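What you see is the complex with one protein chain gone and the rest in place.
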Amino acid sequence: MIVPLEHVILLSLALFSIGVFGVLFRRNAITIFMSIELMLNAVNLALVGFSRYYDSVDGQVFVFLVMTLAAAEVAVGLAIIIALYRNRQTVNIDEINLLKN
Amino acid sequence: MPLSLLFYFAALIAVGSAILVVLNRNAVYSAIFLVLCFFSLAMIYLLLEAYFLAVLEIFIYAGAIMVLFLFVVMLLNLGREKALPHFMKFQRALSLMLVILFFFGVSLIMVVGSGELHQPTIKFSSGSVYALGEALFTKFLLPFEVASLLLLVALIGTVYLAKRKI
Partner (left out) sequence: MTNLQSLDLFWPELIITVVILTALIVDLCIEKSKSDVVGWVLVIGLLITAIAIWNQDKTTTTLFTDMIVLDPFATFFKLLIILSTLLVAVVSWQNNELDEYRKGEYFTLLGILVLGLFLMASSIDLIMVYISIEVVSIMSFILAGYLKLDTRSNEAGLKYVVYGAFSSGIMLFGLSILFGLTGSTNYFIIQKSLAGLDGSASAALVMALLMILAGFGYKISAVPFHFWTPDVYEGAPTTITAYLSVAPKAAGFAIIIRFFHQVFADGGALADAESLSMTDVPWPEIIGILAVATMTLGNLVAIQQESIKRMLAYSSVAHAGYMMLALPVLSIQTVYAIMVYLVMYLFMNLGAFFVVITVKNKTGGETFDDYRGLGWEMPFIGVVMTLFMLSLTGLPPTAGFIGKFYIFSALISGGSQYYWLAIVGGINSVISLYYYFHVVKVMFLEGERKETLVQPPEVMSGVLLATAIPVFLFGIYWNPVVNWVQNSLIFYVQTM
């Protein structure tokens, strides 16, 4: 391995934290989805690192499937956003609050 | 080692662009920076000898998912995100603090915890398309097939949700 595993994990952790921060910080649903993509990519990076470390292909298969499902999840999320935008003209999750007492 | 320097360079770009994704008010800029982040991650995958995944990262993330994002952002014609009311500032500062705390906490745990993870393996044989393909179609056949079924049905659901006609 060209760099110690810890450095890969630290980078992955940094990206993950930035993603978590984005989910908590942003109010725009689309940017929130981008932050979630960041989180998933951080996980992928960690998996690739571990897979390299153990010389096992399992981690890479995991990454492959995470990518597939992330694509499906984003597509569904964006479709819901479009449906919502058609009715409400907003994607700001603070303004989306009909369901509250 | 020049190659390890390349890793740190890519890591720097990845973190920098990720921060810009999160902090940018304009969703289009965020998307562009996200593409940059994905490209640097693809470079890191190459350095970690996951060649097929590096290509996939660019195909799926930079190619498909980002186009989808940009398409929706432009379809909905979103401008800049509005500035937040004053009382929200506190909440944002709190979330920033929590996340920083989380980062340092977990990195401490990971670095201390992975005490026995030091010696790097020398020979590596699992990065090739061949190895990945073989695993995917033998050991991991079921997840692969389930994912394909999921993609089909998610496609139908997405079309249903997004089209105007009922």
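Worth a mention:
For reference, chains read A and B in written order, and residue numbers begin at 1 within each chain.
FYI, a contact is a pair of C-beta atoms (placed from the backbone, for glycine too) under 8 Å apart; a residue touches a chain by one contact, two chains touch by 3 or more.
Owing to the predicted nature of the structure, the values given are computational and were not obtained by experimental measurement.
In the full complex, the chain left out of view touches A, B. As for the chain not pictured, it touches chain B at residues 106, 109-110, 112-117, 138-143, 146-147, 149-150, 153-154, 156-158, 160-161, 166.
For chain A, the list of residues touching the undisplayed chain reads 9, 16, 19-20, 23, 29, 32-33, 36, 39-40, 42-43, 46-47, 49-50, 53-54, 56, 58-59, 61-62, 65-66, 69, 72-73, 76-77, 80-81, 83-84, 87-88, 93, 96-101.
Throughout what follows, only the chains that are shown with their structure count from here on.
The mean-CA centres of chain A and chain B are about 6 angstrom from one another, to the nearest whole unit. Every residue of chain B that touches chain A in the complex is listed here, in rising order: 1, 3-4, 7-8, 11, 14-15, 18-19, 21-22, 24, 27, 30-31, 34, 37-38, 41, 44-45, 47-50, 52-53, 56-57, 60-61, 64-65, 68-69, 72-73, 75-76, 78, 81-82, 84, 92, 95-96, 98-100, 102-103, 106-107, 110-111, 114, 117-118, 120-121, 123-127, 131-132, 134-136, 139-140, 143-144, 147, 150-151, 154-155, 157-159, 161-162, 164. For chain A in complex with chain B, the residues that touch the partner chain are 1-11, 13-15, 17-22, 24-28, 30-31, 33-35, 37-38, 41, 44-45, 48-49, 51-58, 60-61, 63-65, 67-72, 74-76, 78-83, 85-86, 91-92.
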